[in-house]
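Shown below is the structure under consideration.
The complex appears here minus one protein chain, its other protein chains still in place.
Showing subunit A:
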Amino acid sequence: MRRFAGTLAAALLVVGLAGCGDDDGDKKEPGGPSSGASAPALPRLDGTTVSVAGVWTADEQDAFKKVLADFEKRTGAKTEFIPTGDSAATFLGQKVAGNAPPDVAFLAQPGALQQFAQKGWVKPLGPEAQQAVQANFSPQWHKLGSYENKLYGVYYKAANKSLVWYNTKVFDTAGATEPKTWSELLATANLVSDSGTPPFATGGADGWVLTDWFENVYLSQSGPEMYDKLAKHEIPWTDPSVAKALQTLAQAWSLPGGFPGGTGGALQTEFPASVSQVFGSTPAAGMLPGADFVGTNIIKDTKAKIGTDAKFFAFPAVEPGKAPVVTGGDVAVAMKDTPGAQALLAYLASPDAAKVWAGQGGYLSPNKNLDPAAYRDDVTRGIAQKLIAAGDEFRFDLSDTAPSAFGGTKGEGMWRDLQDFLRNPSDVAGAQAKLEADAVKAYAGT
């Protein structure tokens, strides 16, 4: 429903935009570089309008509009925000077909960036934006924003998907402490279970939740290189490394009394409900592996206080690997080669732009030069520091880099196959065969 509303709103906005004329962008006056090392050098853009398409709604949209306002103040340009609805790629495809793309668009999947670049829908970054990206982001982010060695995208917003949230009261009753390794996690889970509370909740009705489990285990266990190969489907899902990861997952998924209502219950629990299971008034479970945005649901749906009632630890390292950092993120790309678009991208790559949203909360920046002091609270600061500290070892959410038929569709591909595996965690070979069959089908279409 949200999607329909969003698309409608977007359609209305675009009708409005069409009348507003295109870029009269030749009025640019190169403004001198501002003082301060981090302040981006931005041209004056009085009289131009820069349109930006993004997925954000409600609070997030308000927060981002403040970022745009800061850009307007620095350059004199006007900006216009166009909400894309949930399926940004489809929406933008229609805009391109209608010959009315926005100047700048945000994409949630690296796969979409590659696809757009291949079709020539997005323009490479100008020299200023390129410099800013090189100065402020670790090389892995350059790679994610590039296509055929050309830099196209600026990762402005990131998500850290390698966290495990827990209810401090449940941990206290059980006498549990934060585990650092997978075997400690299993011991903790057993302890919580012995104390009478199911250790895990997970929104198994939403397949993407389960892909995050798998990605963390696989990245930690087999390392970034294997992870990259699997993401590109250069190794099949029948590879022994996948079997190992699934067996490891099964250790947690088949614990007796592991989930409230058993795995059948987990498969009927949607993501928001799983947050309430852990942090509701009577906790039905102790831990919830999930991304930083679990915090948003805790605030919205429960009375638990983050930092006292609700805490998190980093997803444990699966021995002998290192602790994984799996990320998601929104990448900004130029869909028109206008000075306004290039200036906005250069600005978004600067720590200054990150600072504006960081001060408002609900945001993580992959910008390594952002002063952590800019975050509003310690919890977010902690998550952000874990992300930056991962340097080049982090990897982007595998299901978001895979073709959407495999990694992004309700009831299909990896989502569905992991749901089947959660239902029957002993059938490792069967799960692998299904994953491989679905992957072959989906990757063939790209």
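As a working rule, contacts are C-beta pairs under 8 Å (C-beta built on N, C-alpha and C of every residue); 3 or more make two chains touch, one makes a residue touch a chain; residues count from 1.
Note that in this section contacts and distances are computed from a predicted model.
The listed choices are "ABC transporter permease subunit", "Cytochrome c-type biogenesis protein CcmF", "Sarcosine oxidase subunit gamma" or "Ion-translocating oxidoreductase complex subunit D"; the UniProt protein name belonging to the chain that is not shown reads "ABC transporter permease subunit". Only one of A:Gly126, A:Gly261, A:Gly321 or A:Gly361 touches the chain withheld from this view, namely A:Gly261.
Among A:Gln131, A:Ser183, A:Gln251 or A:Thr409, only A:Thr409 touches the chain that is left out of the view. The chain that is not drawn here is touched, among residues A:Glu270, A:Glu319, A:Asp377 or A:Asp392, by A:Glu270. In the complete complex, the hidden chain is touched by one of A:Gly175, A:Pro240 or A:Gly391, namely A:Gly175.
Contacts to the hidden chain, counted on subunit A, fall at residues 1, 173-177, 190-191, 193-197, 204-207, 256-257, 261, 264-265, 267-270, 404-405, 408-413, 415-416, 419, 423, 445.
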